[in-house]
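Supplied in structure tokens, the structure appears directly below.
All protein chains of the complex are present and in place, except for one that has been dropped.
And then chain A:
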Amino acid sequence: MSAVAANVESAPTVDHPVLAVRGATKRFGSVVALDDVSIEVRRGEILGLLGDNGAGKSTLTKCISGVHQLDAGAIFLDGAPTQIRSPADARFAGIETVYQDLALFDNLTPGQNFFAGRELAWPRWLPRGMRFLQQRRMDAETRILLANLKVTLPRLDAVVAMMSGGQRQAIAVARSTVFARKVVILDEPTAALGLRESRQVLNLVATLRDQGNAVILITHNMEHVTELADRAVVLRQGRKVGELVPTKDNKQELVSMIVGA
């Protein structure tokens, strides 16, 4: 079965939160990056995560994706408390992350980036590292994936270092779609992108949602929030200070929650 065609696992009920974080607390030395934060995301829903710089958005997502461990609080997947000890754990549980710094390998091609850490290889009975790469299969799946997502890249055999900011962002988002099965987290995926490139990335985000993923979208762009997010959670200095359904009319309310005025 093709990895690209992997189905989104069907949840028992549509309204059941796929991901719930309760009472998340995280300190870095004396800095309290997260203080008793709780969020929920459902299947096929986009949750906007808002907040000023340093509010704790990246920290929250890194705790969910296994980069950091919570000091207190718990993470529930499909209602079951789940320990996420490492990024590998998170990926195994079906959580994909598009990091703020993209976490791309500049020295690898787009296809190699997609499959990094999850290379298609045989034979199964060997330890993972000693298996032989199925390069042609990965190349083919890369082409199918990019075509499906309508992402065009100048060359598939060039390393990512040679590509523009928008292309790199698209590659990072596309990578998360390869294996996303439950939850996709995107940390400021349109920061530093032009209009057209932002549009392309937002379309990818919508695709992720349509595939049935629960999506967490971090952004500073209010237009993007009102357009895409089903709900918005606002963090300020590590605390959750509000949650609402973003519309054109409450944009001002959202902004004042963010800046705390």
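The rule is short, and it goes like this: contacts are C-beta pairs under 8 Å (C-beta built on N, C-alpha and C of every residue); 3 or more make two chains touch, one makes a residue touch a chain; residues count from 1.
Here is the rule we use: contacts and distances are computed from a predicted model.
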Protein name as given in UniProt for the chain not displayed, "Amino acid ABC transporter ATP-binding protein", "Ribose transport system permease protein", "Thiolase C-terminal domain-containing protein" or "2-oxoisovalerate dehydrogenase subunit beta": "Ribose transport system permease protein"
Contacting the left-out chain in the complete assembly, out of A:V31, A:A72, A:A158 or A:V259: A:A158
Residues of chain A in contact with the chain not shown: 2, 4-8, 10, 44, 65, 67, 86-88, 91-92, 97, 99, 103-108, 112, 116-119, 121, 128-133, 143-148, 150-156, 158, 161-167, 177, 194-197, 210-212
